[in-house]
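Inspection log for the structure reproduced underneath, given as structure tokens.
As you look at this complex, bear in mind that one protein chain is not there, while each of the others sits in place.
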Amino acid sequence: MTTTIPQQPTPADAAAGGTLLQARGVIMRFGGLTAVRNVDLTVNSGEIVGLIGPNGAGKTTFFNCLTGLYVPTEGTVSYRGTVLPPKPHLVTKAGIARTFQNIRLFANMTVLENVLVGRHTRTREGLFSAIVRGPGFHKAERASRERAMELLAFTGLADKAEHLARNLPYGEQRKLEIARALASEPGLLLLDEPTAGMNPQETRATEELVFAIRDQGIAVLVIEHDMRFIFNLCDRVAVLVQGEKLVEGTSEVVQNDERVIAAYLGEPFEGAPADEDGTPAATADDASTTSEQENDR
Amino acid sequence: MTDLPIAAAEEAVAATATHGNRRTAPFIPLPLTAARATTLAGAVITIASTFMSWTYTTDFPGDLTVSGYPGGLQIMTLIGAILTGVVALGTFGLTGLRWLTPSRTNNGVLLLALATLGTTWYTVIDIAAKLGGLANLDPGGFVAFIGALVLFAGALALPLDRHPEEPADAEYYELGRAEGISAVVRGYAWLREARLHHSELRVPDARKLNRWLQRLVIVVVYALGLKILTFGLATDYSDIFIGYLIVLAVGVWGLSAGGLLKQFQQLTQHNKKFSSTVGVLTAIAYPFAQNNELWANLGASVLIVGTVALGLNIVVGLTGLLDLGYVAFLGVGAYTAALVSGSPFSIWSGTQFPFWAAALAGMGAACVFGVLIGAPTLRLRGDYLAIVTLGFGEIFRIIVRNLDGVSGPKVTNGPNGIAQIPDLSIFGYNLGDTHSVGSFTLGRFANYYLLMLVITIIVVLVFTRAADSRIGRSWIAIREDETAATAMGINGFRVKLVAFALGASLAGLAGTVFAHVTNSVVPDPYVFSGSVPPNSAFLLAAVVLGGMGTVSGPILGAALLYVIPQKLSFLSQYELFAFGIALILIMRFRPEGIIPNRRRQLEFHEDETPAPGNRPMGDDTVPATTAGA
Amino acid sequence: MRHRSLLILTSVLATGALTLTACGSRSDDSKKGGDNSSGGSKTTVVIGVDAPLTGANSATGLGIQYGVQIAVDDANAKNLVPGVTFKVKALDDKAQPATGQTNATALVQESDVIAAVGPLNSGVAQSMQQVFESAKMVEISPSNTNPALTQGKDWATGTKTRPFTTYFRTATTDANQGNFAADYAVNTLKKKSAFVVDDKQTYGAGLAGIFQGKFKSLGGKIAGTDHVNTGDTDFSALVTKIKNSHADMVYYGGQYDESELVTKQLKAAGVHIPLMGGDGMYSDTYIKTAGQAAEGDLATSVGVPVETLPAAKTFIDTYKSKGYPGDYGTYGGYSYDAATAIIKAVKTVMDANGGKLPSDARAKLVDAVQKTDFDGIAGHVSFDQYGDTTNKQLTVYQVKGGKWTAVKTGVYNG
Partner (left out) sequence: MHTLPQQLANGLFLGSMYGLIAIGYTMVYGIVQLINFAHGEIFMTGAFGALAVYTNLPSSMSIWAALPLMLVGGAIVSVLIAVGAERFAYRPLRNAPRLAPLITAIGLSLALQQAVFNWYPHATAGKHFPQLPGGPFHIGSVDVQSGDLFLLGAAIVCMIALGVFVRSSRTGRAMQATAQDPDTAKLMGVDTNRIIIIAFAIGGLFAAVAGVAYGLKYGQVKYDIGFQAGLKAFTAAVLGGIGNIYGAMLGGLVLGIAEACATAYIANVPGMEQFGGGAWAQVWAFVLLIVVLLVRPQGLLGERVADRA
């Protein structure tokens, strides 16, 4: 029984600063409307990159293209130089983990089990091994549990390991989602609005958590509405408007770009990041695509 | 366990008290002492009544004419009344009996009183109805009637833990249009408020007991369970069985409300190995406890359907896939075993596999069919699986009928099926013969019962081990949220296929024994719904009734659904109807089943226990199927 | 101290429960004793019945139950076996093999059950035979028609071996009926070309197969064959096939549930050829549902027409006057005869044992039943070396003026 012992990405990886994720000319069309048009984006090792844009700019659609949930109509996404297959589980296996805008925990599993599910790609034990329960199984299971507990300790959830995920307070559910994503030992972590619905203290804590993750050598790509959060956090920020990348650069560059300001001023909801989350599931997407369609005309 | 210090709810419980989110108040306003006295008096009267004659003819099942000792349904009343009295005494604080109500609530007493009332009134009314009028009742019957009523009234006057009052602006969407009528709403709110509340039992930790005593308790409880089971099976008349069911079901509910069940759970959790060993030994003891081939046959049948239901539970309960043609996999296993059994009707009549090989063949064949059916459908939306498995379940029977050399290749001997399947012989032990073990005799069905028990244990092990592993967690993750699961690197299709194929294999395994037990396989039993198990609807109902995702649930569900119709023969015409209604009601009121899975229970009662923290809604993803297909 | 009180109480409760259950059985025992004393010195002998008493086949199954009931009542009324009161214990097998087997076990388990009548379905019989064989208990089916049940799997090739010595039947096998029907179709009706349909059930497929073989051997032509599923209702594709085959008759192996629809759709499509079947469609329901379309259709049935036998008439009158549910027409008579065979055998066994029931009555009954020889209401009752009835009397009925009318009665000597 071979077991993959969890490995931390070595700091050398991070220091290399090589290209981790490269999206080239990504276009995503739904029927007649184009949600993402010709976006290029690069994330290097050890970087925290922000992706911002007004409501319906296509951020999440772009995210879904990166993680294999959507197959881009055109363009390629490659990770560490290899083109990613358009299957979410293979993308995760390759080393990209993600969280969701609306939390998608396994609500009726315990906190620990949630993280253990995150370990799926890094463990091997199949059905047969589970039934026979040889020494290899116990070893792997123990290692997984240890690693999971480490991650829970890292995110500050260790004492809640046996709680049901659904019973966690909101902020901790977000943390658990991050811990679960980290369990797959990603080289790149995609965070979809990690601070949505959080109070300032929780936002601060999240910020620190993201830095700590980066310090472990994991690059982070984050979608966020909270400008301050993004500008504090990110080494580089890309702005997406109407499916197109408007500008990309350091916080200062983006902050001072007039087009960005214009784009945001034209967007009445800006500044109230949590508000839009009130819209239910499919609506967020559909509404965004609809508004884009109108803009197209 | 007895009289360990109890933190809350001692003698000083006021007539009305509200603490936490429950309310303690009697339904009938009476002083506490009076209420207790009434309860005890009721118990005594009821007990006394069982020693009197209830009716003057022996026409009523069980002969209730005898004064001096109880018989038939009177025994049910007696057991109920004694239990209620003793538990009540314990709850009232009588030293030495306090351990019977570790939670110190009176709810247990009320439910036990309800059990007594139920069975007694059922008996009395049944006598009057069956024999034609109240004139058939002897004074003893009236005494019992009144005694049980007094007992129940007394219990109602005790302070009971109840649900908190709902806020005035609560919505009762289930009322529909009637929601506009305030009287209806008030009445309904009162009803809801009247519900007993015992979800948060605080009981002293039974694990503090002496280790050996703990084990003794476990042994005694299991032995008692076996005794109760055989007693129920031995009831000769539907009437007595109904009384028995009332006492058993409501009584167990009452004991669990009192907290005893929770303590027992703690014990079994604490002594896992020991209690499972005792459990297995009890199951082995079943055919020895009675020398009755009919019961052994019943036991073997229950184990077969229970095991198949457990296999289905992997697919339905753990992975959340709806398989409506599951019985076909049982059929594949049975036919495979029949073909290699050496039956003269098999096309390979010369071939006789040893049992282990036949079992493997049955599993293998079922697995192949599982993959054949699963592979094209599991990539698609979940609902498609339901229709495809349903279709498969239907055409399985048709294909098997056709493969008789007339309207298809000769394989299964068509509608005549494969008959004269020889009995199994394992290590020279022929299961068809009667064997003597010490002073016990094991008949044919007892032998098959024991063989089936081995298979059940294997399936239970497979289920529990698989569930608590990487693959099992991924099944549950898929059930919970398939999109998130794939985003965690789980290959949804592959994992679902494994679950589906494993479920099919386990059904095939049970099928191999099924073929030998019934001596023949024919196409007809493998239907979607029918009055007799195994059929797909029955198996699904067993899983749902028992509790999805649990080990003991499906087995218990199968046992109940199998035994109750056998005992209540007068119901048989309406059995399927009752079955359908039961499915609807279970889904509506207790979707987690009799034995709730900790997770499921929370999941199904979402509205009632709001999750802390307001999760913003908004879907940002589509599932894997869109991109993946 | 506290622990001890727990122990004591647990044991008290446990012993209490055990004692109580003991009480329960005691009172039941006393009841049985009471029965015996009140009934004088009469022994009660129970005849078990297994048939589908609920569900889709219940009408026929109830016919079996009450056929036996009437036989038992007659025997008791006439005091056919002095010193013995017969009783019926009817169990519902719901047409399912596993249930049939459970019922067989239940009957075997009960010591006062001496023999059993049933089941209705051949598929169920297969699961029951072994149980009765092990218990050396007689089982007589009034309706099983699958030849393999008595003659072994190679019956068709002529190598007949009896698999179970305790299994008998008063119904005749498919073989007789199918051959008789084919004979009538070719020689009397002068049909040249038949389209054979069956429902892929034991009874129907067996019957159709035998008809087909005989029809061909008598020089007829098989214009085509097809099979349907029970529960099907749309036979338009089949009707088109039949029409196109230019057959001059249709033979249907199966029950009236489907054949009444087939004949209806056939005639509606303008194909006015008769449909012939076995005793499975010899029922008034067939005519009622098919209506005008049934006119001219034929069915074979075992035995002579009931009108010609006074005993049979009495049976039907009793059945009707008692208001028993179910359909006596199909198998009621055979059930009556099966029960009577058992009752007469009990008498034989008791006579040989000095008027008392021997301790191994069940086993002795097997021999006695094998030697059965009397005239029943559906013809002569006796069994050959395979346990099959020797009654080869068959009748062809035709629907004339909305009624089944006997057109030929004869003996098949194939």
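Of note:
Per-chain residue numbering starts at 1, and chain names A, B and C are given in the order in which the chains are listed.
What we mean here is this: a residue touches a chain if its C-beta (ideal position, glycine included) is under 8 Å from a C-beta of that chain, and two chains touch if they have at least 3 such contacts.
Here the structure is a predicted model, which means the values were calculated and not measured.
Within the set B:407, B:430, B:464 or B:552, the residue that contacts the chain not displayed is B:407.
Looking at B:399, B:454 or B:568, the residue that reaches the missing chain in the full complex is B:399.
Screening C:71, C:194 or C:261 against the full complex identifies C:261 as the residue touching the chain left out. Interface note: of C:165, C:229 or C:409, the residue touching the hidden chain in the full complex is C:229.
Touching the omitted chain from chain C are residues 56, 58-59, 200, 225-229, 231-238, 240-241, 244, 257, 260-261, 264-265, 268-270, 285, 288-289, 291.
Against the chain not displayed here, chain B makes contact via residues 173-174, 176, 316, 320, 322, 324, 376-377, 379-384, 386-388, 390-392, 394-395, 398-399, 401-402, 406-409, 481-483, 528-529, 537, 540-541, 544, 548, 573-574, 576-577, 579-584, 587-588, 591, 603-604, 606-607, 622-623, 625-626, 629.
Note that only the chains that are shown with their structure count from here on.
The most distant chain from chain A, with centres taken as the mean of CA atoms, is C. Chain A and chain B have centres, each the mean of its CA atoms, that are 44 Å apart. Each chain gets one centre point, the mean of its Cα atoms, and the points for chain A and chain C are 71 Å apart. One inter-chain figure worth recording: chain B and chain C are separated by 37 Å, centre to centre, where each centre is the mean of the chain's CA atoms. The part of chain B that touches chain A in the complex is made up of residues 461-462, 465-466, 469-474, 476-477, 480-481, 483-492, 498, 502, 598-600, 602-603, 611-624, 626-628.
Against chain B, the residues of chain C that register as touching in their complex are 2-3, 5-7, 9-11, 13-14, 16-18, 20-21, 23-28, 30-31, 34, 53-55, 92, 94-99, 101-102, 105-106, 108-109, 121-123, 126-127, 129-130, 134, 146, 148, 152-153, 163, 200-202, 204-206, 209, 227, 229. If you check the complex, the residues on chain A that touch chain B are 60, 63-64, 67-71, 86-89, 92-93, 97-98, 100-109, 113, 116-121, 123, 125-127, 129-131, 133, 137, 140-141, 144, 164, 166-171, 173, 180-181, 184, 192, 196-197, 274, 276-285.
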